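The complex is shown incomplete by one protein chain, all other protein chains being positioned as in the whole.
And now, subunit A:
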Amino acid sequence: MSDSGTLTTTGLVALTDVNKHFGDLHVLKDINLSIDQGEVVVVIGPSGSGKSTLCRAINRLEPIDSGSIMLDGQPLPSEGKALAKLRADVGMVFQSFNLFAHKTILQNVTLGPTKVRRQGKSEAEQKARALLDRVGVGAQADKYPAQLSGGQQQRVAIARALAMDPKVMLFDEPTSALDPEMIKEVLDVMVDLAGQSMTMVVVTHEMGFARRAANRVVFMADGQIVEEAEPEKFFTDPQTKRAQDFLSKILTH
């Protein structure tokens, strides 16, 4: 714990010696990662490397076996109201959007602010409409999720997370379920968000986004963080064999 003590005090999000198993599979191995306020960290790596699990562990959708995760200086509560309160401060965007299927787009965005933050309905709706406009789906406010395209749904999901005024946003492969022509509209919103110094953890296969918006690239393989570097350095001069191998496979096309 001695050498990691510095990590926990500096970062907005700080993971220390985090381990996690799924049965026999050791999905997270001694993960140490600190993310500063306003930093955009992109996590890349081959399938099954544990990057999604890492992302989901930060708001405890996946409990961890050992180690600690601190958010804004506080350890993650394990259960109940305290955990719910923490999750309210962490925005999450899923691969499969997960918009509430029985609620309109506007209701999707106002549910958290009204039921968790206890804002008034009109105040929440006003803010929701502004957020929906900001991500370019303001005209769809009264429709249901199933009536929207994947790209539109994912932008609504981003607005839903932003409505809670999160301290950090987690993106778990936000464009992996999208048709190619819709990927850009979602990435544009994310680049915009990064430009406004939102703290972001982004699990993605979009190398273009990593180059354009990330402050740091974290490369994971087999449950471990193998390499961390600034994007330009990582893509042009990867230090580890594993990263070189991975990049050679994806960047040649």
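One rule holds in what follows: a contact is a pair of C-beta atoms (placed from the backbone, for glycine too) under 8 Å apart; a residue touches a chain by one contact, two chains touch by 3 or more; residues count from 1.
Here is the rule we use: contacts and distances are computed from a predicted model.
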Task: Protein that the absent chain corresponds to, by UniProt name, given "Phosphate transport system permease protein", "Anti-sigma-W factor RsiW", "Pyruvate dehydrogenase E1 component subunit alpha" or "Amino acid ABC transporter membrane protein 1 (PAAT family)" - done: "Amino acid ABC transporter membrane protein 1 (PAAT family)"
Task: Given A:12, A:116 or A:191, the one touching the chain that is not displayed - done: A:116
TODO: Touching the absent chain in the whole complex: find that residue among A:35, A:54, A:90 or A:124.
DONE: A:90
- [ ] List the residues of subunit A that touch the chain left out of this view.
- [x] 59, 61, 80-81, 84-92, 94, 96, 98-102, 111-112, 115-116, 144, 146-147, 157, 160-161, 164
